[in-house]
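What you see is the complex with one protein chain gone and the rest in place.
Showing chain A:
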Amino acid sequence: MSNIPDELNYTKEHEWVAGLDDGITVTVGITAFAAEALGDVVFVQLPEVGSTVEAGESIGEVESTKSVSEIYTPVGGEVVEVNQAVVDDPSLANSDPYGDGWMFRVRVEGDPEDLLSPEEYAALTAGES
């Protein structure tokens, strides 16, 4: 069973969302389940800082040895920061997916996509693993 921290929200695309409560900016990354399924992440492409994104839009990609996946943003708004460290060292997405392997931050405008609670995400991944 993958690590699914209680304090985060999740998406069906296997991303996590932190900071919804402060209502200003949220941080997004890929889950431990996603990182394990991908294998060694070798390349991360993230959106430009300052770009405007819409909830549900594909804004980047994560490549591993065997496959490539798109990164979706679960919230709309302005991208205020991207994690250059994970671009420079994509293995951070595997070694610390909820910490140093975070992907991008968005100043939220409008409503987020339907997000999953930790319990709902655990149920989703139990069905897929």
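Heads up, the rule we're going with is that contacts are C-beta pairs under 8 Å (C-beta built on N, C-alpha and C of every residue); 3 or more make two chains touch, one makes a residue touch a chain; residues count from 1.
Please note the rule applied: contacts and distances are computed from a predicted model.
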item	value
Name under which UniProt lists the unshown chain, selected from "TIGR02186 family protein", "ABC transporter ATP-binding protein", "2-oxoglutarate ferredoxin oxidoreductase subunit alpha" or "Aminomethyltransferase"	"Aminomethyltransferase"
Sole residue of A:I24, A:V49 or A:V68 that reaches the chain not shown, by the stated touch rule	A:V68
Positions on chain A where the hidden chain makes contact	36, 39-40, 42-43, 45, 61, 63, 65-66, 68, 94
